[in-house]
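The complex appears here without one of its protein chains, the remainder shown in place.
For reference, chains read A, B and C in written order, and residue numbers begin at 1 within each chain.
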Amino acid sequence: MKKKTVIGIIGAGRIGRVHAEGICNQIPGAHVKSMADPFMNDETAQWAESLGVEFTTKDYKEILDDSEIDAVLICTPTDTHARITREAAKAGKHIFCEKPIDLDVESIKETLRVVEEAGVKFQIGFNRRFDHNFRAVKDAVSAGKIGDPHMIKIISRDPSPPPVEYIKSSGGIFVDMTIHDFDMARYLSGSEVVEVYVQGAVLVDPEIGKAGDIDTALITLKFANGAIGSIDNSRKAVYGYDQRAEVFGSKGSIASGNDTLSTVVLSTEDGIISEKPLFFFLERYLASFVQELREFVQAIVDDTDTPLGGLDALRPVQIAIAAGESLKTGQAVKLSY
Amino acid sequence: MKKKTVIGIIGAGRIGRVHAEGICNQIPGAHVKSMADPFMNDETAQWAESLGVEFTTKDYKEILDDSEIDAVLICTPTDTHARITREAAKAGKHIFCEKPIDLDVESIKETLRVVEEAGVKFQIGFNRRFDHNFRAVKDAVSAGKIGDPHMIKIISRDPSPPPVEYIKSSGGIFVDMTIHDFDMARYLSGSEVVEVYVQGAVLVDPEIGKAGDIDTALITLKFANGAIGSIDNSRKAVYGYDQRAEVFGSKGSIASGNDTLSTVVLSTEDGIISEKPLFFFLERYLASFVQELREFVQAIVDDTDTPLGGLDALRPVQIAIAAGESLKTGQAVKLSY
Amino acid sequence: MKKKTVIGIIGAGRIGRVHAEGICNQIPGAHVKSMADPFMNDETAQWAESLGVEFTTKDYKEILDDSEIDAVLICTPTDTHARITREAAKAGKHIFCEKPIDLDVESIKETLRVVEEAGVKFQIGFNRRFDHNFRAVKDAVSAGKIGDPHMIKIISRDPSPPPVEYIKSSGGIFVDMTIHDFDMARYLSGSEVVEVYVQGAVLVDPEIGKAGDIDTALITLKFANGAIGSIDNSRKAVYGYDQRAEVFGSKGSIASGNDTLSTVVLSTEDGIISEKPLFFFLERYLASFVQELREFVQAIVDDTDTPLGGLDALRPVQIAIAAGESLKTGQAVKLSY
Partner (left out) sequence: MKKKTVIGIIGAGRIGRVHAEGICNQIPGAHVKSMADPFMNDETAQWAESLGVEFTTKDYKEILDDSEIDAVLICTPTDTHARITREAAKAGKHIFCEKPIDLDVESIKETLRVVEEAGVKFQIGFNRRFDHNFRAVKDAVSAGKIGDPHMIKIISRDPSPPPVEYIKSSGGIFVDMTIHDFDMARYLSGSEVVEVYVQGAVLVDPEIGKAGDIDTALITLKFANGAIGSIDNSRKAVYGYDQRAEVFGSKGSIASGNDTLSTVVLSTEDGIISEKPLFFFLERYLASFVQELREFVQAIVDDTDTPLGGLDALRPVQIAIAAGESLKTGQAVKLSY
């Protein structure tokens, strides 16, 4: 029997727990040895134990110091990602880090430099690339089924806005929400974004506007390969979490729709009614959270590149910053890297 | 029995013939008395006669001079629309004019002034407003089913590009193709466009680029009522004439799909295959060409406003010109009227 | 210019008028010269005149006696079809007869014998074969796309039951409703029905049961070519006129869905809602009524067989009679012809 990849999870909040359950229940080739969280308590420790986690602690450095541990998942608040990533790299651990590493480009670059020097594997947590629908879109494009891509179109609407307090601290819609779409645009186009233009508005909740953010946006992208694209964002689609993409090209179009709880269709005097999109992102994307780790572990086992490396961590933040500038100036902003 | 509205058709090209057949076969309250075309020949005259048209001529002035004729349809080449409209107005005829009146804003304004002075009815031929799908979208919006509109999204892709020679003389994509979408954006939003931004590309055929035009475009709109919108254009969707719209708002979304020849679905080892969108615009929009005239005739009979008046003829041209400017400068262009 | 096929319409009720309008407005190669109806009045005569019909009368024999008339459409009550068909045949007129010729098999056979002797063309009015959806199903089968047919499945549900008084005189569900489906089964299978079994129930309205009929039925068919099939009937589908078919075979399945007023989809908190099937049979099948006559006229012009001849008039009645016997006995009934 092959040795399992031994993993420590740093951060036992919502996403840390999702990852723990995913690995323990669905990735036989990996073992979560330890979990660390400054707020670790008995209840969390018991839950971890029930999954087969051997060790829980308040101090993530115990994980970094554990020579048995091959890789860490960094699931802590965003403002600690860069620092812990650097420490983990220096400790020789392979790293899976939730997005984004940082909101500061220089900090990201420095962190990636440290990672590279350490020679450890690094993967950033843009889970949507591992979603069955988006992957099927990408696969069709890669297989040449739609010819040369001309337009990349992404619809990404949340079911309801986060608390305004969160928005105040998150860095705004481009870094807390659209950043996934910027990654998706790069993934589906197979190219870099070289220009961005934003038309934004506050239409969902004036409080969001008062907090200095927008809640509705149409974003236009130009790619290095000549293709163009758009992202359609709203903080509130009352019918559910609307997550779709289309790539249109010289030989046709490939488009993904939403997932639903079931396929049933009700026909009555009131119309023909089918199910709404899944509402909650963890429900919608659960399988993708497992799949991104499955491929991370596989990259360690096979000693290959991870599917989402350093540039994939850096570029979306750069695009988000340019988007913010476009929103402020009302004009298109060019990116050069 | 009520007196029929008597109509003369000026121009016996493709669209003039479509209108003649529509009125003769499907609008019992109207009668096409005469058709004029400088290239009128025996074959066309016979075809007209078989429909019940009484009189054919090479000189449209015979129609303007005929006191029995209540209304004219102007179906001639674009560069004659303004002049003939003015002449018809002065002759006291109600006017249905194919779009656009002119590519020159001042000429349009002058023409509309003459029409107003004459006190005749005027309707511009943006037929898509009368299409069953787009009208169902509009009706849902008007009925408040999606609440306040936040985003207006239009997909408008032609099945194949026109000859490059045509593009050279047409004024380009914004005036020969997108102009319908600019009208649709005004229709669905119920508001005026106050800002436009274009990201365009030549991806279908380099000859189109050499002719000074683009063939692929993503256009962002801002409306006076605060909503935002986008238009997605391609000169070539190999799977057919892709004509869709969505209005997204505070209470949901209403979206239209494409029409097909049939509803059949073929399930085989190769996949689940349904019909492509109708390919040809006359096939796709045939019923709308009849409906726009039905409502034009009704406005005459009831002495009410036509559904699409002077501003509806002017504004799309103004937006198209601004779009051209945005494409040239690479920046958003504000419109003030 | 080619001579038009001259037509007389016998019966100016609902279907007679539909046919008159279809020919006058959409079949340029045919001309309706005369219409006869025992209840002909000024209003109907004026309506006919406005369509271009030259002559109206209360006496259909004037049509049979008119040597200019090439063909007649028999749109009278069912109990007169056989007699008038025979008279028209003897008068040398080509005949389009609404279904059924008669409810009595011997009368149908005798009528068909007379028609054959007269050497005139005969077509029975099973219009659904000319519907775009069902024809697309048939075309896929004929093109071999689903291989050898194994199962023919027909769903045929009315939006609401006819008056009970009608049911009492119509001959019941199998002859007034399912007869179309028996024809469709023969059409789609390309084979004859050799066995029929009915499971029926009174679930919509007990008054229908008191009138000696059923309102809900599942009918199983066996075809001469070895395929099997089913028909699903209800007198009342509250969501609309549900008219679907599927042919399942060795290489796959071809299935048709319903037509709707538009393609719009409304997404709200209540679900994803699309349009109901068209409700009214004339709306749903209007184009098929024109198409059946277009092909009838073409058969006259080309001197070829009509698309639906004598056997197509006879067999569905025989199957309907066998279905009635199965309902009564509760057992499967074999057919031999």
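Following the convention adopted for this analysis, contacts are C-beta pairs under 8 Å (C-beta built on N, C-alpha and C of every residue); 3 or more make two chains touch, one makes a residue touch a chain.
Worth saying up front: this structure is predicted, and the values here are computed from it rather than measured.
Only one residue from A:13, A:190, A:226 or A:252 touches the chain missing from this view: A:252.
Listed residues A:26, A:41 or A:160: the one in touch with the omitted chain is A:26. Between the chain not shown and the residues B:142, B:169, B:274 or B:329, the one that touches is B:274.
Across the entire complex, the residue among A:14, A:61 or A:132 in touch with the chain not shown is A:132. One chain is missing from the display, and on chain C it is touched by residues 148, 150-151, 153, 157, 195, 197, 199-201, 203-204, 216-218, 220-222, 226-230, 232, 234, 236-239, 242, 248, 250-253, 330-332. For chain A, the list of residues touching the undisplayed chain reads 1, 24-26, 28, 46, 50, 52, 132-133, 135-137, 140, 145-146, 251-259, 261-269, 275. By the touch rule set out above, chain B reaches the unshown chain at residues 237-240, 242, 266-276.
The rule is short, and it goes like this: only the chains that are shown with their structure count from here on.
Using CA-based centroids throughout, the chain positioned farthest away from chain B is A. One inter-chain figure worth recording: chain B and chain C are separated by 39 Å, centre to centre, where each centre is the mean of the chain's CA atoms. Residue positions 266-269, 275 of chain C are each in touch with at least two other chains.
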